[in-house]
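My questions all concern the structure below.
Excluded from the complex is one protein chain; the other protein chains are retained at their positions.
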Amino acid sequence: MATRILVWGENHHDVHDARTREIYPETMHGTIAGALAAQLGADARVDTATLDQPEHGLTEERLADTDVLYWWGHVQHHAVDDAIVERVHRHVLSGMGLVVLHSGHFSKIFIRLMGTTCALRWRSDRDREVVWTVDPAHPLAQGVPQPFIIDEQEMYGEFFDVPRPDELVFVSGFSGGEVFRSGMTYRRGLGRVFYFSPGDQDFPVYHHPAVQRVLANAASWAAPDRPRELPRLAMYLPGEFDVPREWTGEPQ
Amino acid sequence: MATRILVWGENHHDVHDARTREIYPETMHGTIAGALAAQLGADARVDTATLDQPEHGLTEERLADTDVLYWWGHVQHHAVDDAIVERVHRHVLSGMGLVVLHSGHFSKIFIRLMGTTCALRWRSDRDREVVWTVDPAHPLAQGVPQPFIIDEQEMYGEFFDVPRPDELVFVSGFSGGEVFRSGMTYRRGLGRVFYFSPGDQDFPVYHHPAVQRVLANAASWAAPDRPRELPRLAMYLPGEFDVPREWTGEPQ
Amino acid sequence: MATRILVWGENHHDVHDARTREIYPETMHGTIAGALAAQLGADARVDTATLDQPEHGLTEERLADTDVLYWWGHVQHHAVDDAIVERVHRHVLSGMGLVVLHSGHFSKIFIRLMGTTCALRWRSDRDREVVWTVDPAHPLAQGVPQPFIIDEQEMYGEFFDVPRPDELVFVSGFSGGEVFRSGMTYRRGLGRVFYFSPGDQDFPVYHHPAVQRVLANAASWAAPDRPRELPRLAMYLPGEFDVPREWTGEPQ
Partner (left out) sequence: MATRILVWGENHHDVHDARTREIYPETMHGTIAGALAAQLGADARVDTATLDQPEHGLTEERLADTDVLYWWGHVQHHAVDDAIVERVHRHVLSGMGLVVLHSGHFSKIFIRLMGTTCALRWRSDRDREVVWTVDPAHPLAQGVPQPFIIDEQEMYGEFFDVPRPDELVFVSGFSGGEVFRSGMTYRRGLGRVFYFSPGDQDFPVYHHPAVQRVLANAASWAAPDRPRELPRLAMYLPGEFDVPREWTGEPQ
């Protein structure tokens, strides 16, 4: 069954910045969606949604029909409705995969899932980023050159204030001397979360074949392998010595 | 310098439940504070605060003067003011230690830090809990018998919907056949968080010497070893090739 | 392409113990292999090998033709040739999956991979084991009842002296009051290692449907998703500022 992918974009630079429009004439989310569709072919169904749509394009029905949600946001994080954030949060905890891109580190949904400030260092000055795989057998690294080089990119540097990741897959070095944990995974509830920092509105990073490969790998990795279910609220269990064998309702 | 400890209690069962009053005539938070003071002696200064105080006893000044905050809550989580929760959250991220006790798994501050539902299974039916150390060289396990037995306790069972812990220190087995990850650590921002499930308002668990020992160990473990500072928000770095050597402001 | 599975058994109790012969008339490794073949069908090719075969049935060619190796041993660990252990070790580091079963915790290959004593507590006295999933969205837990109960089983208890696992998937409680981290994963080199404690020569545990389900899940989980290659020994890199773009030899 095809993985149901939804690429969400705030669609701001895509409309208002000449530079972004030139680099991404099909918008950033459109470019990412196109790359995923090209790489995954019949294994995926790829759609897009944007901030300006009703309910930001993230209705209950839409999310229930999504296996993996990609999230791009930068200067409009504040404009995302809190109720929609709670809805996305619930779907992640219920098993929907989430791929948070670059400046999405400051999105409401990522901060909600991490519980920290998600702050980092930055400098947009055409640094070269070299991305190294530090977990070479990880599915996210399959087919990814070691290393791959992004000629021009915004620098993101440590300390990145997030919880210790479940898995650290990529680490980047920048020509300015900085380093960054650029690919990290987290399980939250029944959902898989992947943060991947390469990508920017000012540079053509989403056209980079290795970046596209990682994003395609993420679809397979983050997709749930069973029906979605919210982890149960505190559940009373009867007090007999033998554990009831009929317990079957646990999320699996 | 003495560790500055603050034990917070919602002070509900302590006042309204005859059984709790009988088991904990000095209140639950008072019992915990007394145990910590007895165990740590001159190494600690121990105070208490409660929900019914102005600002729940958790003023900016009070928190700035606290190294480790212990949190007991059960049926009044909803009554804790969101602004106070944000304040506590900021202090944890800035380096204050936090010890979350038993039913505190559903406190606003714990859910805020974890990003998940924090749901679990439960049954209050006088189960026996056997607490095993699975990380025997961890500071939290120092001097703790292997195993220790709590004759009567509420059962907490898996699945416990929290992020994968940084460290798993204690695992409990219950006479009903259930198991629970009963002692787990998390780093959030610059602060250390310890969740410890043994303890209840209906059973004299906080009088148990091994439980008291773990709680005393937690004070030493969770206390910050340097001045508090909030992780910086995204910080612009100048774009020269040489990394400026004067960078000194990073939280350490 | 079918997953190439090899189930290795020391084939001692299977031959010499009447009780084991009665429980497992097709031998233990034969029973496990049969269960995997039945569950995985055309997705797997399942073979067996035993200690008494030349090179223990683990020739270079055999291992090169194996995706996932299951390891059952108990009282003949010492009889396994060190050179074969090194060979298996090299294949694991190169990407072959390894599933270590029950008393295999004391096998040379597991100790070699862990670097610790791998000691634990035990008691063979018909304890009931209740196995709980603590990472419910993990592929190893797919379709596994929460909990599942093994009516009679040898008790394995903490402290289990192994490195902190990459992932803790299952935790067991025993009727004697003990607990055990019964399902744990480790990445070593490019290979995936899964330790799973349920299973014994004195009890019909390998006939248990949930145990068989976990073992089948392990085949999919541990199989490499790319060609095998040993992590390179220390490799000299030329000293030019630009990272050579032609680097392509890294295991991925």
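As written, the chain order gives the labels A, B and C, with residue 1 at the start of each chain.
The rule is short, and it goes like this: a residue touches a chain if its C-beta (ideal position, glycine included) is under 8 Å from a C-beta of that chain, and two chains touch if they have at least 3 such contacts.
This structure is a prediction, so every number in the text was calculated from the model and none was measured.
Interchain touches from the omitted chain, evaluated on the whole complex, reach A, B, C. Per the touch definition above, the residue from C:9, C:177 or C:224 contacting the chain not shown is C:177.
For the chain left out of this panel, the touching residue among C:106, C:148 or C:194 is C:106. Residues of chain A in touch with the missing chain: 128, 130, 132-136, 146-147, 149, 157-160, 164, 167-168, 171-175, 177-179, 181.
The set of chain C residues touching the chain not shown comprises 93, 106, 112-117, 119-123, 125-127, 155, 157, 159, 161, 163-164, 166, 175-178, 186-189, 230-243, 250-251.
Where chain B meets the missing chain, the touching residues are 95, 130, 133, 135-137, 139, 141-147, 149, 166-167, 187, 189-192, 224-226, 231, 243, 245, 247-248, 250-252.
The rule is simple: only the chains that are shown with their structure count from here on.
The chain with its CA mean position farthest from that of chain B is C. Here the CA centre of chain A is 31 Å from the CA centre of chain B.
The centroid of the Cα atoms in chain B and the matching centroid in chain C are 37 Å apart.
Shared contact sites, meaning residues of chain A that touch two or more other chains, fall at 166, 187, 189, 231, 243, 250-251.
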